[in-house]
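Every protein chain but one is kept in place in this view of the complex.
Right, chain A next:
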Amino acid sequence: MASTVIGQPVPQVSALEKVQGRAVYAGDLAFPGMLHARVLRSPYAHARIRSVDVSAARALPGVKAVVTGADVPERRWGVAHKQQHVLAKGVVRFIGEEVAAVVATSESVANDAIDLINVDYEPLDALLNAGSAFDDDAPQVHAEGNLAHEIRIARGDVDAGFASADLIHEDVYSTQSQYPGYMEPMATVATVDGTGKLTVWTATQSVFLARQRLAEALDRPVSTIRVHQPAVGGGFGGKIVEERSSVIAAFLATVVDRPVRLGLSRLEDFQSGCFSVPTRIRLKMGMQNDGRIVAKEVDILAECGAYAGLAPEVMLVTAMRSDNMQRIENVRSRARLVYTHTMPRGAFRGFGGTQMLFALNSHLATMADKLGIDPVDLHRRNAIRTGDTSVHGWSIGSCGLPECLDQVTGAIGWSAKRERPETGGVLRRGIGMAAAMHVSGNRTMGNWDGSTVTLKVNEDGRAVILTAESDMGQGANTMLSQICAEELGIPLSHVTVLAPDTDTAPYALGSIASRVTVNAGHAMLKAAKQARDQILDAAAAKLGCDAADLSIVEGVVQSTVNDNLFAPLPEICRYHIFRHGGEGILVTATHDPRTVMMDKDHYGNIAPAYSFAAQAVEVEVDTETGQVQVVETWLSDDCGRAINPLAVHGQSNGAAVQAIGWALHEHLQFEDGRLMNGNLADYTMPTADALPRVNSSIVESNDPNGPLGAKGASETAILPGAPAIANAVYDAIGVRITDLPITPEKILAGLAALGEKNHASV
């Protein structure tokens, strides 16, 4: 029997409350006596704080507290690098760094008080350009120097590989930072109760990582803090553990001992980051005449801004992940992460993959041209396949990359468009494609990637799920509800997922590394099966039959051999309570995938499954204005199995749009370290007007390790967009743009250079 829930395009379980405006976000919360906080930010990229005079601010009526770096705990917080305080102590390292905070009876009073704080800065030379980080006279961002992290990975014999190559191509690519652009700017409400417990409601992708970080930053035991995740309006990586405002809000609540709200305006959200990691990538690749890659060498310079945060982990992905997409043996990479006096950069959807896949796919298209091979064929010839173990030890349980390539090239009419004659004229069209892979899960923290789900079946046969895996809009709660409803044989509307709460939900890492469907989905499956077994055992006892002969269909426990034996689910659930000494159905199940944490050489099968994607686009370039329009886009995501195709299409289309934004439109403009276009009028994310119809399709490779065959979706989908566009632009006008974004100015300059070259060669 076909499922009525799994694989069905069901709307998000939160859709109704969201469109009605009834979903409650952190910034919507209000408590009696709640106070409002504002933050004073550094106007200098690098300065010593000589003194801070808060007397006038403190004297303003309505002001309850003014705090500076002198008042915050000595202990530093961070991911691997512990370098940040709640507020800057002694030194500021980027424009926008939080220097002081005010708590007052209203936002308006708090704003006025902020203006009354007098900071005496001693401006210092600032390092604003990653490329100068190692200069002899470069200002030092941290005492230990400007190198935050370095990675070296080598496998096979790279030199021999190059020696055997028929074609070697080398180029340098650069990628810019992208703002996550979620609908909901960061907001937090925090309060301390009579027992001294600190409770925090904040926009987060992981309540437990948030709690861990608060414990560290505020220097207090983990269990004295409780973190709730209300509805979250998008995260895209920016709300994992790098944003700083939730830490400040929580600290302020401990100072005033009353509820404190800190909601960032869009402008402040821009000023505080966290943007994606910009990179400069030198890529050298050797191929044989048949297109087989025989050697690859990369050198990466990445910039984390003032503090390392998650950027070392992001850079690791840039340095090695895409190696696993192909059957290659000889790879070498060196990656260096440098500090600058600019805002911290870090996690962003795709987690370092977008950067390298831009370089790799651009490079492959160029080499395909040189060898006279269709780039699609080049991808196919090198693609990793189901059953392979990749160069870094990844066991590929399923690979739908060939099918992704088939889908997108078929849909766009690749072969016919490749063969059409050049038309000339002012508007030129071109096509391009790119392919990508990503992890579904990642065994790192604590050598663990597990997920636990608690399931309660109420006396009316309806289910409640407790988990700390986060739904920040991507659809985790709908996925869990679907699996639960399917296994219990109840309608989707009978399942509720409780919002993550560190005091009631089992420990979880949250929404990172595309791990929730693949891991929490499994835990959900196990929990629901356990609950189902308990229900069927109880029903068997009540009906006097064998549990193996029973199933649950549309809320009724039914014998499969005798139509007369049945009982409504609520009856059995009540029976279960009464016959088990008052115990209702309450089960907890954990799934920790059988993966292997990377060893010190970065080898190991880190994820239970790997997902793939491909994209083909057609662009139109206006050769007089330099404007690039994406006129057609097709994206195909191998997500193993689409538990909810509507959600997968939503994620794929959103990812395609975010990639179009990164490739063509979104460009943070800095002047002397100051962000000049930190607002949504001047930082132009694509709107509906800027987009063509966005198409996506799904490949179901049914991964043996995925719950019901499913892998992660959505992060993979952001990866191929930018290079597909760059390749299409090249196809249209013969200009290869290697530094993102592809601006009209670069197009015009490229065309002019091409014109001069053609002129010179006539």
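Methods note: a contact is a pair of C-beta atoms (placed from the backbone, for glycine too) under 8 Å apart; a residue touches a chain by one contact, two chains touch by 3 or more; residues count from 1.
In the analysis below, contacts and distances are computed from a predicted model.
The listed options are "4-hydroxybenzoyl-CoA reductase", "Methionine ABC transporter permease", "Carbon-monoxide dehydrogenase large subunit" or "Oxidoreductase", and the UniProt record of the chain not shown names that protein "4-hydroxybenzoyl-CoA reductase". When the omitted chain is restored, the residue from A:M34, A:A138, A:A541 or A:M685 that touches it is A:M685. Contact with the omitted chain, checked across A:L16, A:A59, A:A80 or A:L267, is made by A:L267.
Taking the complete complex into account, residues 108, 111, 265, 267, 424-427, 623-629, 661, 664-666, 669, 676-677, 681-682, 684-687, 689-691, 743-745, 748 of chain A touch the chain not shown.
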